[in-house]
Every structure is written in structure tokens, then in C-alpha cells.
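Step one of this worksheet: look at the structure below.
Omission of a single protein chain aside, the complex is shown with its protein chains in their original locations.
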Amino acid sequence: MSDLNPSNAAAPEGEPTHDEGVSYLEAGHTIKSWLLTGDHKRIAILYLISTTLFFVVGSILAGLIRLELTSPAGVLLENDTYNKVFSAHGIVMIFFFLIPAIPAVLGNFLIPLMIGARDLAFPRLNLASWYVFMAAGVLAVFGLCTGGVDTGWTFYTPYSSLYSNTQVTIVIMAAFLAGFSSIMTAVNFIATVHKMRAPGMTWFRLPLFVWAAYATSVMIVLGTPVIAITLALVVLERVFRLGVFSPELGGDPVLFQHLFWFYSHPAVYIMILPSFGVISELFAAFTRKRVFGYHFIAFSSIAIAGLGFLVWGHHMFVTSQSMYQGVVFSLISFLVAVPSAIKVFNWTATMYKGHVRMQTPFLYALGFIGLFTVGGLTGLFLASMGTDVHLTATYFVVAHFHYVMVGGTIMGFLGGIHFWWPKMFGRMYPEFWGKLSAISVFVGFNVTFMPQFIVGFMGMPRRYHYYYFAPEFQIYNILSTAGATVLAFGFALPAFYLTWSLKKGPKATANPWGAHGLEWQTASPPITANFVSTPIVTDEVYDYSHMDEYEQQKSTLEMDKPGTPGVETKDGEVIAEEPK
Amino acid sequence: MNYSMSPPQASNFSGWHDLLFYALLALTAVFTLIVGVAVVFFAAKYRVGSKANRARPVHEHLPLELTWSIIPLILGVIMFLFGTKMFIWERTPPKDALNIYVVGKQWMWHIQHENGVRENNTLHIPVGKAVKLTMISQDVLHAFYIPAFRIQYHVVPGRYTQTWFTATKPGTYHLFCNMYCGTQHSEMGGYVYAMEPKEYAAWLARGGEDTPHLTMEQEGARLWNKLGCGNGSCHGSSDSERGPSLNGIMGKTRKFTDGTSVVADDAYLRESILQPYNHVTAGFENTMPAYQDQIEEEELMSLLAYIKTLGNTPPAKTPLEPGKGAPLSGPYNKSVPSFSTGAIEAQRPGRPGASPGNNSVGAESVQKQGSKE
Partner (left out) sequence: MAAVTHDHDHHVEGLHHQFEDMEQQSETYLVGMWSFLVSEVMFFGAMFLAYSLYRWKYQADFHAVHENLSVMWGGINTTVLLISSFTMVMGVHFAQLRKGKLVQMMLGATIACAFGFLFIKFTFEWPAKAVEHLVPGPTFGTIKEALHGANPRPAELFFSLYFAMTGFHALHIIVGILMLAYLANMWRKEHPLVTKDYVPTELIGLYWHFVDLVWIFLFPLFYLIPR
């Protein structure tokens, strides 16, 4: 699929070159070789470990919330503790899992591989970003362990600046630092995508994942500094009484909300756009077809990045912003739904006349389509001002953004992890368990959050610890908690079988899925320098119809034959070829 | 347990809101179905190895792209127009609206009516009349939220905000704080009592008391009925098999089964109610239940006041239980929805129940707050 240098012309195209160089996993086994690495792939693994840890922390907190809400008057927590738990859940999940998960793990690992570069533009900056991220994480955990915060992840003033007696300062500093970490990553991605593409890799030959990561990076660069300075001003107000947001000090609390949502609404797209990219890749690979409407998907990412900055006011329809402001924000919010709809339709259309293979990553992708469609459409209820007045800040909103962020981002993340797992570690995972996990997550998720739409419509406010005065809410909360246990099972499974696969999984070939893309051209796991020599790209993106004879044979003719590398057998097993 | 799936519709906005809501729900269902069916159909038809025709696959198709961009766009804009129209309606209170003032503070709602009547954590309003709330917070952000009315607006320190509604259905509805405001955020709420205008006027005239002031005799009569003292054949207008008549009992000499006697006074009557077995009137069995610990001293005083009137006048017309009779009828009485009062004890032993004078949620917060200090 791409011309290799003459020196390697003898090797069949697409054939992994196992004997050239050492895999990045083998290039040093000391802890130091990991902690001081400049290799984007190793940094991605560092991020994978750390974000997974934060996900576990956030999930345990979520479990506590769900347990507490099974009874209208609580189960084991006090008011203050409950408030700290849901705040910590939001802060950990958003700042330390959802925002970094896909860009910092999959983006770090894949962008240089996908564009044919040896590394990101700034390897040391990349490593620094991980250290800053870890410093932020440690600071946040320290803050949460030494008193916690009870402000919610939104840190609304004046509660956060003058009223709360908790560790707001420390946790805000942590969020501030985490923001810097994502700015570092974003600057790195922008420079890399602009200047480090391999010869022949034009903008419209970029895989859609790269487009999505690029759009995300632009949003991070534009949005994150705003939240950073806003949170810094909250700290100044809290510590030095430099009043900017508190009415008692002459300030305006609604200004905080404007600045906060100016970042935090785009942050939703920062979380979901990379997932869109992953889903595009999965659809191409598992239908063996060029993604339908490539240009429309690419431009819709840019449209979302642009429009995403103009809709923050829809969080504030009832917060005393002017009515006319609300009208404009509402209209743009409806408009931003269109590029998302375009994406969903294009993905669906990609399956038309494809060769659909129901393997684990694709199950996640289909789950994503279902959940994101519901999540996106329920967003319209909140973009429409008339209905938002009733629904805002109820469990309807909670359900909506979980559909988008869990159903969107986490499904995309897990789908991506399963798809590129053989590339990252050179091992296959057991297909049966993978499918079970995907189905459990999908079912568990719907049972968890569908009832929250209903209870939200009934008027249950979010962030409520007790609802003994409204026991009609209880049945839905119990259903939700029941679903959460299934969801937890679905999330826990991959931790076990993926870890198992690291040592015991069958060895993966360079291209176990028969997928198109530069990252599948190099060995699994890739060598430190990614490619033996800089690839030259001559074919179009997702060009499955013109894959060379070798790939054709491997991917279409032998596909139905059990025992083919990376191809599903009737038992749902993936059998990979033994290393040479 | 109540298995409803939607909040009650109780204001001028509720119907419109729900219409819009269900329209959007239909839109959601249709699009989810389209995508879902397409995904399942394609997945089945084009599964790997199937014999489906895959000739000349399409990769870009401008008319198709435009179709599925423009149709959602048009539908979106239509929903936007209706949503905005409704919002503008919600943000434009009529000029003749009844003004009520709301102050939010951690973790209570203070409400003041124009004639000076104040209430905490409850809001009494007349049905059929536009009500405009002018709201401000004393400390942090709060949000005034009445799900049954589909209205919500933030209560911000340092600036007045407004919202309005016209209640359409008498009843008791939830009032919530829906902007996180600290420790007892979830308990910063109470009930909205929508009442018939006449009853609202009467309530205002009573100075915001839930029940009209009763004289001690009236209160005693109420208790007399409640405890069933005159029921059946216990203490009727004349002696019966089961009990003596109490008509004109004060000052009379009572003879007992043990042969002693006493002149009936307050102390005697009190003792006879609390420990009737001490002095059983001659000619009767010891059948009366003891009311020790069953009745408050205040109530006892009222009861005695009523007993003294027995036989002097034709039996007083006794007001009925709240909620059963004329002056206190209507849904606004303090019997909050049946699930509300008992829930606290049922769910969490040791948690103080809603106090009798104020069944609202926040009242409890106040008590707790007070006890901590």
C-alpha cells in the first residue's frame, strides 16, 4: 500500500519486518527506560496505566453514588460525604480520565504511526506532559484524601470561592495542572500533524482519527487556557480575596459560568471528537470499506470544533443571562447537532455493501452508534429552551451527558483499545470475553441511564443526596443501580483478559484485522523508530478496493477460512500466526 | 409506591412543555429507530461471506449527504422555533401578575406575600392567577424549581431574577432547590400549595396560618370528636350502660365504686381522663381506656374547657378534622402526599419526622442546624 525504500523493496508490502530493529517494548526493561523515555508509544502506555487507575477510582466513586441512591434517605454516607463523593467522581472522571483518555493514550500511540512519522514533534514535551499530568493527579488525590471538595466538578462561584470549607484550592490547582498537560499534548499534536506527515500523506489521505485528534487539539489550545485562568482567579478570590466572581466583593457570579462553560462545553467535544475518530477507523476496518463520506466526516469534525465554541450559553438558559443571548445559543446548539448527525449517518452508510465482521472492536463501535444517537438526540431537549427550563440540572441532564460521555467516549476508547491492542502489545485477547464485555457494557449502560431520563423528566434534581420526600423516584434509582452492576462487570472484564493476554495471548501479526493504514504496515508491536524507513504514501485513505494482491488474498479470500491470522473463526476465536 | 413516569401537569406551561417534550421524544425515537434498523439490516445483509451484491460500492454521495444534513436541520430549526417561543412566553410575566418574593439561603426558602405574610419552604398560591416570583439569594447560587409547573430559574446573590406561572390545578407539589448549594442542598425544598383563589384569600387573611384559630372550646370539641368520647354509648347526653353522662359535671359530687366521693373539679377530670381506673363512678364498670401519655397537656386543657360546656348549651357545632370539612377543605391542607410524611421514619430510623406545623423538607434542616449550634 505504500512504497518502501529500495533497500527494503524485497520485503513483500504489508509484511511485517520482524527482524529490523527491536520492538519498543523490548528497547530497555528498566523502570528508568520507561520513566525517561521520549518514545511516544511508551508515553502512551504510561498514560494508559495512569488513566486506567483514575478510571478505577472514578468508577468506585460512581458505585458509591449509585449505592447511596438506592434508598430515599441514603444508605451509608452523610450529606457532606456524599457531596464530596459526587464531586470527586466528576473531577476524576472528567479531568483525569475522559479528557486525556483517547488523545493521550491512543492519540500518542497512533498519530505518528498513522502519518508515518518516527515520533511526535516534541518527545520531551510529551514526556513532560505526562509528568505534569501525574503531578496533577497526585495533587488531586491528595486533595480528595485530605478533606475532599464538595463543589461539584463545576466549581461554581461564590460557593467554591467563599463558602466551601473543603480542599478547593488544592483540587483546582490539580485541574489547572491537568489543563497544562493537555495543552502540551495538543501543541505537540498540532505541530506533528502539520509538519511531520510522511511524503505523500496529504491532508485528505489522513485517517479520520488524525483529523479528529487534530480538531480536538485545536479546541484544547483555544479552550483550556480559559478554564485555567478562570480557575486560577477562583483560587485568587479564595485565598487572597481578589474578588472577581463574588457579589460580596463586587464581582459577578454569572461571569464565572460564562468563562467556565466557554471551556467546558467545548470540553465535551474534546472528550467525544477523538472517539468519533476511533469509530471511523473501526467502521472502515470492520466493513473493509472506505468510510462513507470521508470529507463530510472530516469537515464535520472541524465544524463541531468551530461551532462547539459558540454554544456554551445553553448551559445557562435559566441562570439570568439575557433572553436574546439564550435565543442565539439555542439556535447554534441546534446547528451543532447537524454535523454529529452527518457522522452517524455516514458511519451507518459505510456498512452498505461492506464486508461486515462482528468482532469485539466493531461491537463496541455499534454500541457507540446506539448510545451516541440517543445521547445526541436527547441533547436537543436541552438545546430547546422551552424544555430546558424544566429539564436542566435534573437527572435528565445526568443521563444525557452520560450517554454522550460514557456511551460516546468510553465506548470509543474501549473499541479503540481492543482494536489496537495487538498493535500496542503484539498479543491477541480472547474474542469471546471481548464480545461479552462489549455486550455487558451496552446492556448495563442502558439499564443504568435510561431510568435516569424518566426520573429526570419527573423532576429529580441532580446532586441530590436524599429524596425521602419524593419516594416516587426510588424505583428508577434502584433500576439504575442494578444496571450499574452489570456495567461494572462489563468494565471489569477487559482489565482481566487484557492483562492475561499480555503474557498468554496468542501472538498477533502485524495486521491481524487486515486493516488499511500505515500503523498496520509496521510490526506488532512496532519498533522504536516506528518504521524501518520513512514510508511514502501512494494510495488513498481506506483504499480497501485497491489493496495489493497479498492483502487482498489475506483479507477477502481467506477471510471465511478458519485459521487465518487475525480472522474470526466460527467459534469466535481469533487465531494468530506464530512468530517466525 | 407511585409508578408514574411523568410529573403532574399543574401550570399553564405544563401542557405546552410536555407537547414539546413528547414531540422531541418522537423525533428521538424515529431517528434512533432508523439508525438502529439500518445498522442491524446492513450488519446482517453484508456480514462477511454473505452473497449480497457488493458491486460498485459508493464512497461519497453528495445528494445523500445533503438530504441527511438538511432534514435534521429543518426539523431542528422547527423545534428551535417552538422551544424559543415557549421560552419567551416563560420569560414574559403578564403585567397583572400577583407578586410574591423569594429569598434563598443555605438551606431554606423564605417567601413573602404582598400583604406581609411570610412562609418558609412552602409556597401558597391561588390557581388560575398569574404569579410572578421575584427572587434573590443571600449567599450562594440556588435555583427555584417546581417540576409540576415546569418552571425553574436561578436565584443569584446580588441580583433579582424573575419567573412566573399560572397554576391550573389545585394540589400539593414539590418545590426543589436545583442548583447545588452545599451540605443540605437536597433538603432545601418543600411544597407548593396551589389552592382555589377563595381559599388562598382566606389563607392570606388568616395571616398564613394553615388552620383558623380555634377557641379552646372549639379545639376541645375537635378532640372530643377525634378521641370518640361521645361516640356510641360512652358519654352521651344521659347516662348509659357504658358510661355516665358528663353534662354539667363540674361542681357535682361524684360517688365511686369504692365508696369515696369527690366534688368534680379540673384536677378530678384530668385524673379521670389520664387514669380513669383510680376513681370508677358508682354503677359503672372500669372500661374506659387510660389516656396517660396519649394526650398533650395543652389538648387536655382544651378538652376540659369543652367538657365544662356540656349540657349548658346545645352541643356546640364542632369543626371537623382539617381536610374533611368546610373551612379547611381543599387540597392545600397540610396533609402532604401520603408518601411524604411517613417516609422519613420508615426509611431512616432516628431521623426526626417532619414537624407538625411545617411538613416541608427544609424545616428539618433548620431544626438540625439549630441543634448543631
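Order as written gives the chain letters A and B; numbering starts at 1 within each chain.
In this text, contacts are C-beta pairs under 8 Å (C-beta built on N, C-alpha and C of every residue); 3 or more make two chains touch, one makes a residue touch a chain.
What you see is a predicted model; the values in this text were computed from it and never measured.
Chemist: Touch partners of the unshown chain, restricted to the chains that are shown, please.
Modeler: In the entire complex, chains touched by the missing one are A.
Chemist: Which candidate, A:51, A:188 or A:333, sits in contact with the chain we can't see?
Modeler: Within the whole complex, the residue contacting the unshown chain is A:188.
Chemist: Tell me which residue among A:73, A:127, A:170 or A:228 touches the hidden chain in the full complex.
Modeler: From the options A:73, A:127, A:170 or A:228, the contact with the absent chain belongs to A:228.
Chemist: For a quick check of understanding: of A:244, A:363 or A:428, which residue touches the chain that isn't displayed?
Modeler: Residue touching the chain left out of view: A:244.
Chemist: Using the touch definition from the top, which of A:43, A:120, A:405 or A:424 touches the missing chain?
Modeler: For the chain that is not drawn, the touching residue is A:120.
Chemist: Considering the whole complex, not just the chains shown, which residues of chain A touch the missing one?
Modeler: 20-22, 112, 117-123, 125, 183, 186-188, 190-192, 194-196, 221-226, 228-230, 232-233, 236-237, 240-244, 249-252, 255, 259, 262, 527-529, 533-534
By definition in this document, only the chains that are shown with their structure count from here on.
Chemist: Using the touch definition from the top, list the residues of chain A that touch chain B in their complex.
Modeler: Chain A reaches chain B through residues 71-74, 79-80, 83, 150-152, 154, 156, 158-159, 163-164, 247-248, 252-254, 287-290, 292-296, 317-320, 323, 326-327, 330-331, 334-335, 337-338, 341-342, 344-346, 348-349, 351-358, 366, 369-370, 373-374, 377-378, 380-381, 383-390, 392-394, 454, 457-459, 461-472, 474-475, 545, 559-560.
Chemist: Quick one: which bits of chain B touch chain A in the complex? Just the residue numbers, please.
Modeler: Residues 1-7, 16-17, 20-21, 24, 27-28, 31-32, 35-36, 38-39, 42-43, 46-49, 52-55, 57-61, 64-65, 68-69, 72-73, 76-77, 79-80, 82-88, 90-91, 106, 139-141, 143, 145, 147-148, 150-154, 156-159, 161, 174, 176-187, 189, 339-340, 343-344, 347-348, 351, 361 of chain B touch chain A in their complex.
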